[in-house]
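Removed from the display is one protein chain of the complex; every other protein chain stays in position.
Order of writing sets the labels: A, B and C. Residues in every chain begin at 1.
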Amino acid sequence: MRDIRLLDRMFIPGTLIGPFTQANPGLGGVCTFVGEVRHDQGVEALELSHYEPLTLPGMHELADRAFARFELMGLLMVHRIGLMRPGEPIVCVSAAALHRRDAIDAVDFCMDHLKGAAWFWKREKRADGWHWIEPRAGDHADLARWG
Amino acid sequence: MRDIRLLDRMFIPGTLIGPFTQANPGLGGVCTFVGEVRHDQGVEALELSHYEPLTLPGMHELADRAFARFELMGLLMVHRIGLMRPGEPIVCVSAAALHRRDAIDAVDFCMDHLKGAAWFWKREKRADGWHWIEPRAGDHADLARWG
Amino acid sequence: MIRLVFLGKLADLAGGDTLEQPGSPLSWLELLASLPTSLADVIASDSTKVAINGELVADKAAIVAKDGDEIALLPPVSGG
Partner (left out) sequence: MIRLVFLGKLADLAGGDTLEQPGSPLSWLELLASLPTSLADVIASDSTKVAINGELVADKAAIVAKDGDEIALLPPVSGG
């Protein structure tokens, strides 16, 4: 069961994860990561832009790689685009598998790639206007873990 | 926010994770693992026994180690005891943190230790009666990852 | 009275979850001697851990149980 989505509105992760778990009967474990917009000092809003012809196909390719690399029963990958406020969910990745290691590692793998290699650009709004967020060295280090 | 529990009845992970996430405002990410009783061929039921004077204190010690090792805002660790049917949740670990690596690694760490070092004994019921489950070599290998 | 608690498959070997031992104080060797050989052998092996009154014991051979103590006999935990 594969469910890959880009959403331009607020979503509630729990409403996705329940049905996802139900859709993978016989699973041994489900690992889920939900990322939210942090309440960073002075940040009023976050905007995520993307290039549609690359973004969704890129997420599907990432899902292909996760299914090839781990023994998965199901994978849910949902990413927000557009304008978000602190506390709103940005991303939700959930992996269902017979064994916990596959479920946990698949979520870790997908998150590293979504953060470091997916076609998203972020900017944040502060009192003095919008600021683009540069890539972080840590993202590249995270990606390098997967060879 | 720390919530450590042993439960002797069926529980619905979603009803724990929502309030847990709400209880950690300002988080950057939440990672959650839910383990369920697998539908293994011929297994009718699973029974988890424990030694109360060690089990719950052991889970609290494990939580202490997770808080010491990772930058966590909150940790939820819930484990079933007693009789379970295939498909029922056995364990739910959820970690809230500012950064995803801490949340994911804390869940991984707690799961490895709950599976390999916590004071639980399992037996499964098959057509010919109850069978104790022996420790698996993989559990020790998983534990060894954390030094 | 000393209370022995058998966890996991040790309960099957012992024929029950608990056993009350009248004698006290009771050394580790006296405890082993009071049990059927098949059970004593498993309990004596390194894989069986021991707790007294809820505290794990580092050197089980050195224990001396006294009246009112609870001795838990813990086989290897089963992973998942």
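We adopt the following convention: a contact is a pair of C-beta atoms (placed from the backbone, for glycine too) under 8 Å apart; a residue touches a chain by one contact, two chains touch by 3 or more.
Predicted, not measured: the structure shown is a model, and the values here were computed from it.
K.L.:
Considering all chains of the complex, which shown ones does the missing chain contact?
P.N.:
Computed over the complete complex, the missing chain touches A.
K.L.:
Considering the whole complex rather than only what is displayed, give the residues of chain A touching the chain that is not shown.
P.N.:
Contact residues on chain A toward the absent chain are 35, 49, 51, 53-54, 57, 90, 115-123, 132-136, 138-139.
Basically, only the chains that are shown with their structure count from here on.
K.L.:
Using the contact definition stated above, find the chains touching both chain B and chain C.
P.N.:
none
K.L.:
From the mean C-alpha coordinate of chain B to that of chain C, what's the distance rounded to whole Å?
P.N.:
The answer is 27 Å.
K.L.:
Distance between chain A and chain B based on Cα centroids, please, to the nearest Å.
P.N.:
Distance between chain centres: 24 Å.
K.L.:
At least two other chains touched by the same residue of chain C: list those residues.
P.N.:
80 - these are the residues of chain C that touch more than one other chain.
K.L.:
At least two partner chains per residue is the criterion; list those residues in chain B.
P.N.:
Answer for chain B, listing residues that touch two or more other chains: 35, 115.
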